[in-house]
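Complex shown without one protein chain; remaining protein chains in place.
Per-chain residue numbering starts at 1, and chain names A, B and C are given in the order in which the chains are listed.
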Amino acid sequence: MKIKNLLLIILAVLFVSSTVFASGDKENGKKIYEKKCIWCHGKNGDGKGPAGSGAFLNPPPRDFTSGMYKFKTTPFDEILPNDEDIFKMIADGMPDSSMPAWKDILKEKDMWDLVEYIKTFAGLTGKPAKQIDFAKQVKTSKEGIERGKKLFLDRCAECHGEEGRGDATKKLKDDWDARTWPRNLTKSWSFRVNNNPKEIFARITAGIPGTLMPSFADPASKKKMTDEERWDVANYAASLADASKTIKEGSTVVKAKRILGNLPEKADDPKWQEAEPTNFYLVAQIIGKERFFTPSNNSIMARAFYNDKEIAILLEWDDRTKSIPGDEKAAEILLEGEVYNDAVAAQFPVTIPEEMEKPYFGMGDAARPVNMWSWKSEKKDAPQAVGLLNAMGFEKVEQRDANKAGLTAAGVYNKGTWRVVMKRSLKTGEKDKDIQFEEGKFIPIAFSVWDGTNSEKGSKHTMTTWYWIFLKPEAGAYVYAMPVVVALLVFGGCVLLARSSQRKE
Amino acid sequence: MKTFLKVVAFSVVVILFYAFYASYGIPQIKPEAPPQEEKLDLGSMTMYQFIALGDKIFNGKGTCTLCHNPVGGRAPVLDSVASIALEHMKDARYKGKAKTAEEYIRESMLEPSAFVVAGFGVKGTNDTESPMPNVATGAIGLNEAEIDAVIAYLQKKAGTEVTVKIPVGAPAKEEKAEAATAIAKTPDELVAKLGCGACHKIAGQVGALGPDLTKVGAVRKEDYLRRSVLDPDADIAKQCPTGPCAAGMMPKDYKDKMTAGELEMLVKFMVNSK
Amino acid sequence: MRFLTKAIVSIFIVLAFILSYPILTPASKSSLAFAEEVKKDASASSVKEEKAKDKPAYPPAPKLKETDYPKIKGFNGRIVIWLAAQLHLWFAAFVLAVPIFVLIIEGIGMATHDERYDKMAYEFIKISITAYSITAVFGGLLAISLMVFYPDFMKYMTGIFGSSMLAYAFLFFAESASLYIYYYGWNWLNCGFKKWVHLTIGLVLNAVGTTLMFLANAWVTFMMSPGGVDAQGVFQGNSWAAVHNFLWNPINLHRTIANIAYGGSVVGAYAAYRFLSAQTKEEKAHYDWMGYTANFIAIAALLPLPFAGYWLTAEIYAYSQQMGITLMGGVFAWLFIIQAVLIGALFLSANYYLWCGMGRSEGAVRYNKYIKYIAFVIIACFLVWFTPHTLVMTQTELKALGGPYHKYLGPLGIMPAKNTAVNIMILFTFLSFLLYRRANKIATVSWAKYGNIAQIAIFTGAIINIVFLGVYYGYYTNTALKVGSSVPQVASTLFVIILCMIIDVFMFKGAKDVAPLKWGNVPDRSQYALFLLAVSFTWLMGLMGYIRSGIRQHWHVYTIMRDNSPDAYTPTIGYAAQIVSIAVIIFMAIVIFIFWLNQISSKKH
Partner (left out) sequence: MKISRLLLAVILIGIFYGFFKIFFGVVLKQPIPSSLLTMYMFFVVVGILLVLSFTEEGARELMSPIKNLLENPEKKMMRMVVFVIVSVLAGYITYNQIKPSFEAPLELRTIHPAPPSNFSAFNKTYNLLTLENPFRKYAKEDPEKFKTLVYEGGEVYFKNCFYCHGDKLDGQGHYAQGFNPLPANFMDVGTIAQLQESYLFWRIATGGPGLPKEAAPWISSMPVWQNFITEEEIWKVILFLYDYTGYVPRSWEKH
């Protein structure tokens, strides 16, 4: 009897408190909003906070006054999102955007209060009437993925690209006239929510309001798909995730492998698969000269081979647009401005630092120059170009002749991915100008990437800080002999110890 | 004896442990070297550093940019001097002996009048005499290594091949520098030390950028002269040999370069120059 | 005969000092002529000062060039001076410390009429007298090498400290005289009123010795926090201002306390060695007792040492924030991790020695079970104490933590946590000592039970207070007050130590022994704890010498006289550790030599 009463009381308390939570405390929400959120979303929730106004953020912060929420689990014809949808955005944040996860510093109740306050900006009240039905979830299967692939090529590839790298063939902008980039489905870590099939299904079903991602459940749409079809596509999209593109925490070394014979010349040579890739985040150049805030690329992958004479580095990055200045097709998908070349550059110090002291990562400094290898995509009437320069800081740049230094570079664009091979002999004649590669030494390396369709040119580009490239030597006899010597010595020591101990007895 | 050895061995092991931990157990951070005090270490310099040094001298100690700048127009801009040197050497008015661009630039620094770019000569000499001082003397007093660094910098700037070699060994004119900082005993010494002659005609030197000071005592009072040394822009003379005098031309840091006694000596000397 | 040679050596060195004095002092050039010269030459560096005609008659600090530093092939000036200074310092510390507790021991011996004390005191002073001449030898060596390698610097320093150097020379005479009288008069002045005379001489000896150290400290601290000079290094003529510079007093206190602890540890090591090589039971008992007493003195001085260190650090910050940050946050941050390891080693070995010492009494068994808890607390505090603020991490670890800061260990890297740890460590070391004290005794007073309760209450209260202060000030208050927590923490620690000691003394007055104390009945292992103590202490002093000198960076005299020698750079900690280790080995070799001399001389008798 007593236990029953207790349970009842607990239940009652839970019930009451949950309703309190659900209704939320707007005043508290407002207080938190004005401390933490106004900086991007603005005091009035219009997305025009200090960081929101002007082209500082890509994607721009959400405008709450429109009541339009991009990532929701209610159907396309239901304007209201679920509270949980908003809550989830606050708690978990949105990867690859400037929205952080707040759950580590805000209490759960505070976040619910925020949800309640945020809803007041649009003046929408009540609960959504309809819900997406997740009940008929189709488990992922080989056949299902095949079916999904077919549907994907038909319905989605126009924007998301044939292989899902978001390489759209048309111009895309959202309701606020901002350039939008379709999700690159191979980079699982860059999904705004996550790449769980269920979430993808929700996007396909409800669309992403405000953007050109439509609802495929809308009966009025020519591209309508059935529930089952949408699950198939979602499963297929989830399966596109490319594990080799995951950026491993703490992996900072481009692993150059020694091979016999010739190095692969072409970017699409299958031999490259034998080299272990390393991925790096690309971030916008916001450090010097004209700064850049709206990048479209976010990571680059590097592989390397070397033999006794040369080194070849394969740089691979997903770029949604092949930017060819002068080309009509390229101009078509441009939102504004001008099409420039796509380009990539690898930066090295001119001399390998003996200690930790390196050149300044932003193009070197007066005492320690850098050596920069670059490659530029073709123009309508010009072929791809290889560049070589030495720099002692942003301002002091010396253009050099890449041919003379024996530097070559060639790139191939394929379905949303650039692959560029850069090759040079390990040593050159000009010791105080060119990096001289050495085995077994950690050599600093950094990358820069330009997306010409995203108005990236000059100092506007994405980049990395210093990482390493390591030419791993074959293990010599020393490596095998030394452990044996140590083992023998230790063994001898043990025996001696035992002897002396016994003798004492 | 055995105890003794044991104790010694124990202590040595403890010491070694500490030494080992301090050397390998913690990160070894190399403290920053003391800030440079204009000291040249040519031995370990790369060409880049050498050029960077030239840059620093050109813009700093050498006081070159005082005149060689695009704004003031008091002397030619030297961005491409290394590439057009050959043209100058072919010029009929050229009086020097240089055969290469490098030699030409060095010559121009040591004997500025060997070639005067048209329009930049001392007024009235028809561009045969340069107002520029010999950079190896006076207040500028560059040593050979420093001159070489400036040449390297200029060659680099013009985009031509850098032909200068980094000199080996210590800079030659170490003592000179010391003499310059010593307290001057006579007005002549002081004028030489401060390099007044680079611009002014004074104490036997024949600068031709600033006003002639050989008879200044006749027209200016003591207070005026003292103020002019300490704060050059307080009063601006109307007429300089190269045209109207401009504010900001004379460096303002002479007050930091001399002692009170020296200042008084210099002022008295000028007052007496009638 | 030995007395003669020593006296001659000492006198020679003092003479060298005095003779070199006029050579080195510019003021000796007939002060009138000199003043004239200064008036003519001295660069009144800025014109604004031109009107100030009555400039003091001293030159500004010279601006040196690399060529101003003489080079001698095969010698690195800095290393020579480093070694000479360090060795001089060690011996000086030893020589100054020993008379302090010789005097104390002699006093105890006189009060208790226990002859062992008198015998031990005499043995110590005998050791110190050999060390005294070696100190002088290294002092002379240091002075000479400074003159050789840094002549301009020495010239400048003697210009300012001429008078105090003269005083130093005279005091050195006085010190020698009183030491010899004290030593050679030991047997003669050994009864009744004569003993009082002897004690008074001992007091004079200590007073003179301490003054000597204070004077030398003034020179050293002048280099760190110059006083009595203007920004150009022109001496204003007030010698007292130069001596009494900003860091003088903190260093004086720190060094005095450290010297006592250090002297104790070296004597402890000596006793340990004699114990290990003793042949008879009596000998073993004597040296065990001697080691115990020396260790006791060392630990008693060690406990307040961290507090003196904090004061010094606080004053360094107050003097110059830049110097402070160089010390604590910059390149040297890691040095304090090594220091923490060393001090931890000191505490551990001291405690271990106490625990082992409980084997001397049969009553101690009942306390054995508590030792593991004490050890646990001390180790835990120790781990907190050496947790660095900046962690050494691989890339993978760095990203796993999401930054170079560890959420839970990071706060252990800052001051309040360290203060808390060290206070608790001190309290538990004290607890070890309390247990040791009562191991062989059973209190007979009626209120013993309440006494125990009171002690436990005081301990618990203080620990709660210390932890609360540490946590509260560490994390819940603004940072300006952070260092502020250390004072109440220290106060509670001292409070516990004093109060518990008083209670204990009264409680065990007339207590009965469980069994007779068996001096000499300790394992050999415990003696190695004494060696560890001595070696760690020596090494630690060397390391602290490096940092005290290192925080001046490239200045001979901080912000006034620049070091432009090729050795002006600050060496890395590893390099310093190697030099210090070499110096320690040299020091040990000489100490062993002294002990050996002592042994053969006593054998003769």
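In the analysis below, contacts are C-beta pairs under 8 Å (C-beta built on N, C-alpha and C of every residue); 3 or more make two chains touch, one makes a residue touch a chain.
A quick note: this is a predicted structure, and the numbers were derived from the prediction, not measured.
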Chains in view that touch the one left out, judged over the entire complex: A, B, C
Sole residue of A:124, A:382 or A:488 that reaches the chain not shown, by the stated touch rule: A:488
Touching residue (missing chain; options A:97, A:239, A:307 or A:459): A:97
Selected from C:154, C:300, C:414 or C:458 as touching the chain missing from the view: C:414
Residue of C:163, C:277 or C:390 touching the missing chain in the full complex: C:390
For chain B, the residues touching the chain missing from this view: 25, 27-33
Interface with the undisplayed chain - residues on chain A: 35-36, 39-40, 49-51, 54, 56, 97-100, 102, 105, 247, 252-253, 255, 280-284, 286-288, 291, 293, 356-361, 365, 368, 440, 442, 464-468, 470, 472-473, 475, 478-480, 482-484, 486-488, 490-491, 494-495, 497-498, 501-502, 505
Residues of chain C (touch criterion as defined above) contacting the omitted chain: 317-318, 320-322, 325-326, 329-331, 333, 341, 344, 348, 351-352, 355-356, 358-359, 368, 371-372, 375-376, 378-379, 382-383, 386-395, 397-398, 400-411, 413-414, 474-475, 478-481, 484, 523, 525, 559
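Criterion: only the chains that are shown with their structure count from here on.
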If a chain touches chain A and chain C alike, it appears here: B
More contacts between chains, A-B or B-C: B-C
Inter-chain centre distance, chain A versus chain B - centres from mean C-alpha coordinates, in Å: 52
Multi-chain contact residues (two or more partners), chain C: none
Sites on chain B at which at least two other chains make contact: 30
Chain A-touching residues of chain C, taken from the complex the two chains share: 394-400
Chain B-touching residues of chain A, taken from the complex the two chains share: 350-351, 355, 366-369, 392, 432
Touch list for chain B against partner chain C, complex: 3-4, 6-8, 10-12, 14-16, 18-19, 21-24, 26-35, 37, 39, 174, 178, 181, 183, 230, 255-256, 258-261, 263-264
